[in-house]
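First up is the structure itself, then whatever we jot down about it.
Heads up, one of the protein chains got dropped from this complex, but the rest are sitting where they should.
For chain A:
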Amino acid sequence: MLFYSFFKSLVGKDVVVELKNDLSICGTLHSVDQYLNIKLTDISVTDTEKYPHMLKNCFIRGSVVRYVQLPADEVDTQLLQDSARKESSAPTR
């Protein structure tokens, strides 16, 4: 649940989601769930326009995400490291 909590803390921030089909979608993180499915609002395409006509919002299935590019200033690396250490000693499987 570490990354679920992590993404919840980033709701409202701008991220770029790169999918496994090489599409990159820039948008504001609206919500996330335990499967790391993502809802973005006010989306725009980054790179090139190999892009079907999309509206303002989208829902992305977690399994098709390759990367999520995050704003470095919004991330508390110390907190992440401490949580990751705890997570591995007491796994919530």
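Just so we're on the same page, a residue touches a chain if its C-beta (ideal position, glycine included) is under 8 Å from a C-beta of that chain, and two chains touch if they have at least 3 such contacts; residues count from 1.
Everything that follows uses one rule, which is that contacts and distances are computed from a predicted model.
The listed options are "Eukaryotic translation initiation factor 3 subunit C", "U6 snRNA-associated Sm-like protein LSm3", "Phospholipid/glycerol acyltransferase domain-containing protein" or "Serine/threonine-protein phosphatase 2A 55 kDa regulatory subunit B", and the UniProt record of the chain not shown names that protein "U6 snRNA-associated Sm-like protein LSm3". When the omitted chain is restored, the residue from A:S9, A:T28 or A:S83 that touches it is A:S83. Chain A meets the missing chain through residues 2-3, 6, 20, 36, 62-63, 65-72, 75, 77, 80-81, 83-85, 87-88, 91, 93.
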